[in-house]
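Just one protein chain is left out here, and the rest sit where they should.
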Amino acid sequence: MADPPLEVIANFEVRRRQYLGPEGETVAELPEFAQDREAVVALYRGMIETRVFDEKAIALQRTGRLGTYASSLGQEAVSIGLAAAMRAEDVLLPSFREHGAQLWRGVAMEEVLLFWGGDERGSDFAGPRRDFPVCIPVGDQYPHAAGVALALQREGAGVAVAVGGDGSTSKGDFYEALNIVGVWNLPTVFVINNNQWAISMPRSEQTAAETIAQKAIAVGLPCEQVDGCDALAVRAAVAAAVERARRGGGGALIECVTYRLCDHTTADDASRYREDAEVSAAWANEPIKRMRAFLAAAHDWTKKEETALREAARARVEAAATAYLGTPPMDAVDIFQHLRCAPASDTLRDMTDHEAANG
Amino acid sequence: MADPPLEVIANFEVRRRQYLGPEGETVAELPEFAQDREAVVALYRGMIETRVFDEKAIALQRTGRLGTYASSLGQEAVSIGLAAAMRAEDVLLPSFREHGAQLWRGVAMEEVLLFWGGDERGSDFAGPRRDFPVCIPVGDQYPHAAGVALALQREGAGVAVAVGGDGSTSKGDFYEALNIVGVWNLPTVFVINNNQWAISMPRSEQTAAETIAQKAIAVGLPCEQVDGCDALAVRAAVAAAVERARRGGGGALIECVTYRLCDHTTADDASRYREDAEVSAAWANEPIKRMRAFLAAAHDWTKKEETALREAARARVEAAATAYLGTPPMDAVDIFQHLRCAPASDTLRDMTDHEAANG
Amino acid sequence: MAELTMIEAIRTALGRAMEEDPSVLILGEDVGIDGGVFRATDGLVQRHGSERVKDTPVSESAIAGVAVGAAAQGLRPVAEIQFAGFIYPAIDQIVNHAGRLRARTRGRLSCPMVLRAPYGGGIHAPEHHSESPEAMFAHIPGIRVVIPSSPARAYGLLLAAIRDPDPVVFLEPKRLYRAFAEEVVDDGEALPLDAAFSLRDGDDLTIVTWGALTKETLEAAELLSAEGVETAVIDLATLKPYDAAAVIASVERTGRCLIAHEAARTAGFGAEVAACVAENAVTSLIAPVRRVSGYDTVMPLPRLEAVYMPSSERIVAAGRELMQWR
Partner (left out) sequence: MAELTMIEAIRTALGRAMEEDPSVLILGEDVGIDGGVFRATDGLVQRHGSERVKDTPVSESAIAGVAVGAAAQGLRPVAEIQFAGFIYPAIDQIVNHAGRLRARTRGRLSCPMVLRAPYGGGIHAPEHHSESPEAMFAHIPGIRVVIPSSPARAYGLLLAAIRDPDPVVFLEPKRLYRAFAEEVVDDGEALPLDAAFSLRDGDDLTIVTWGALTKETLEAAELLSAEGVETAVIDLATLKPYDAAAVIASVERTGRCLIAHEAARTAGFGAEVAACVAENAVTSLIAPVRRVSGYDTVMPLPRLEAVYMPSSERIVAAGRELMQWR
């Protein structure tokens, strides 16, 4: 709307962060932690473990030993980068695609498998007791994150970190939560894994906004776009936001630009709606290759170390799969546990019903 | 988040429109229609009628002859400016505070009174048959407007214009609808009457965004802030957006900055939560005084014309009130009409129940 | 000891809960300086500060969702939805999260939260301000649904709801907010969340009701009594879980069961009560079960509201009908 020249009363910009190019080359001045070999190896290990875990999970699904599963292939840098930016006392509110972040936070691989294997015990994390379980309804985790932040703010430490996809940013709950975090100055960081697709919906049809990051402008929050295939960038961006929130600076929105190299889930067939060529091209940007190249160039990463790390990951994953497959089944009456507000009598009647029919 | 200098990848700005200052003085080059005396007098007449209507409605409410009523005192320029920018074939989706727009569109004053008097017949407009009735649930009208636009787009003409308050922009439905309008390029114009309050909630606590207009950036729509006490500015801004939408240019968001000089509704007591001084100060900006001054200065508006116009408005309003008060009551069984999907037998049983109990 | 109206009793309970438990947090639209549009939270922000009494933007879904998140991390949010007609955007968060979090995490996380909302008709309110959606909530596993019918019951039930470890939808019959006052002792005593109240004894007819309609039901019972019909009146008060035993015991004694509620009839909560009787007390029935309820129509605007709302006359007429069965 550019008829008469109108006074400009507000100005906004969106910035982008990237340290590593697709070949691991350095394209900007690195953050300090990138000098710390152990820190970088840890990020790399996290991504490798995530990918190996993913492969195993898909294999289990294909052989009927796991339910529908959402792989994070090509998006490992988001999960690992964001989790590495958090402290133990922070709280993660994951979508269904950020297994890597859960594992980094201390959720056991068996637990993740149990959940996707259709067993509630998989959400009773032995590790991060306050972290939220996977949120299947797209976007519902965002208001929870604001509520979690309210509690953490009172306690005086801790930041809530919610993560979801590009599609999730079209939900009213995303916007309502973002707005409340803005106006209440809550320590909540929203991380968006913009993997270009929401099932069959390309990013360009999800919203006319040029970037997902700019959605923060609507609520007065700071935002940033990062190369989501660059684990250094994700970690640095989320860490800056998390630490700012911890110091009372309020929330932020970080858009991580990635690509979903896999099908939406094991129940999906992406060849119905997208070109193979697009997928092949996107492989050029994938995060693991790039980090390995960086490790080799900057930290003398050796072939031997690589082999050892991959073998260790495989061993961990196999052990977890074995533990998962060996988990004794739940008792049938378990469905009545943890339902404190059904009347005792009804629950009893239900159990009796059940036994009458089954035993 | 200003650590390392990151590349700027997107830029946005919000512009503001205003032609008339608080004393009616011209502060920018006027739009063409402002030279047309009849057009300006029409805007003025619309605002006067709205205010006189409001006063009468409140008087009726205070004397027990109308239900809870939401006055638009001080915000008449929004209602009138936006309605004047629409064509007959466009569709209005009003909130509960834009009686002026409804009246301009041809809804009868008696109908508006009937609705607020608790009679469904008030939403069966004899005039603009396709316009939506008042939307009481805050923000629910916005997705309707997108749907209306879908139908109008197919027909090849017509624009949907939805109007709501600053508070309504916090609802998920506002954002979801805005996003769909953006990505589907629908002819929908969102007009926000930012009257600084949502019942007791000041604008600054509703959202941390500096302007309401910038919320459009989240969905890639154009936006503009206008002085909502300047009917010329509202009309010009909405007309530009509506005509752009009509030409296939898609939707827009127009924020009109006003002030709610009245209580929220007749059920509210604003003195509980805001300072009298703030209200008195806001009177300096009110739209009618400013338009009268402009008319006098630019179009030789006379005292005689003023008196005649006011008297005519009062007469119209009184006649409508009389018609309203004389409207014969609905039949009790009317509650079962217009409910085509209750089974005939149930409806009959219900009616029988009713008659058994009532005589 | 004081005579309080229902709205005062609610305010008193909220105040006590905030004093006795620092994790209690109030949130909602206009709950702060305005004290809520019905003044349920009047004075609380002055006493407890805006960190504990939080005005929210107009965002019902997020109000519920924020409460879920806060409740899961140790707070006890008491959230207000301004009118029940605006509670629908919150249903997703209630069904998919509040009601499930305990079960899906095997008890690791839970949701001790209360969602309060004024509900029901009869005050000549504008469109969408008079709804009775209790049946939708009563169907949701993992939550409680509570509806008080007097100031004292509102006080005790609200305290119980706030202290309960699980989510409670607390629907307040706004027609009763200022309808009458009764003695309410602010002694912190909660009422049980699964026991019905017997408001009147009688051997001829059982009427099960809840909320504001207790008034018309008791009036109807008086009128019937004048005709020699003695009516037992049960205020269900807690709809989920509900006190089936109390309903069954009474119907076993009277042999006649009438259910009165304001919501639309089809799939209203009255159906559940009727089903309970049909399952558990059918051999005691002398007469068919009968529902007097709102019709399956849209709640009319105020002019015809009285046509929609069950009146004591309609209840009496139905009672008489049942008494024809012997």
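A, B and C label the chains in the order they appear, each numbered from 1.
The working rule: a contact is a pair of C-beta atoms (placed from the backbone, for glycine too) under 8 Å apart; a residue touches a chain by one contact, two chains touch by 3 or more.
Only a predicted model underlies this, so the values are computations on that prediction, with no experimental measurement involved.
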Notebook entry, point to check: So which of the visible chains would the left-out chain be touching?
Noted result: A, B, C
Check: Of the listed residues B:Q61, B:S95 or B:N179, which contacts the missing chain in the full complex?
Finding: B:N179
Margin query: Tell me which of B:G46, B:G117 or B:P137 is the one touching the absent chain.
Written below: B:P137
Next item on the list: Return the single residue from A:N11, A:Q35, A:T68 or A:T307 that touches the missing chain.
Entry: A:T68
Check: Of the listed residues B:A34, B:M109 or B:A145, which contacts the missing chain in the full complex?
Finding: B:A145
Margin query: Considering the complete complex, identify which of C:R104, C:R153 or C:R303 is in touch with the unshown chain.
Written below: C:R104
Item checked: Touching residues on chain C - with respect to the absent chain -> 61, 85, 88-89, 91-92, 95-96, 99-100, 103-104, 127-128, 131, 133, 135-136, 138-142, 239-242, 263-264, 266-272, 274-275, 277-280, 282-283, 285, 287-291, 296-299, 301
Item checked: chain B, residues in touch with the chain not shown (by the definition above) -> 91, 93, 120-121, 123-125, 129-130, 132-133, 137, 140, 142-152, 154-155, 160, 172-173, 176-177, 179-180, 183-184, 337-343, 345-346
Check: In the complete complex, which positions of chain A touch the hidden chain?
Finding: 67-68, 96, 115-120, 134, 136-139, 167-168, 170-173, 198-201, 205-207, 267-268, 272-273, 329-330, 332, 334-336, 339, 342, 346-347, 350, 353-354, 356-358
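To be clear about the criterion, only the chains that are shown with their structure count from here on.
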Notebook entry, point to check: By CA centroid distance, what chain is farthest from chain C?
Noted result: A
Notebook entry, point to check: When the centre of a chain is set as the mean of its C-alpha atoms, what distance in Å lies between chain B and chain C?
Noted result: 36
Margin query: Report the inter-centroid distance (CA atoms only) between chain A and chain C in whole Å.
Written below: 40
Next item on the list: State, to the nearest whole Å, the distance from the C-alpha centre of chain A to the C-alpha centre of chain B.
Entry: 42
Note to self: Multi-chain contacts only, two chains or more: what residues does chain C have there?
What the structure shows: 57, 59, 61-62, 89
Checklist line | Residues of chain A engaged with two or more neighbouring chains | finding: 172-173, 176, 179, 183
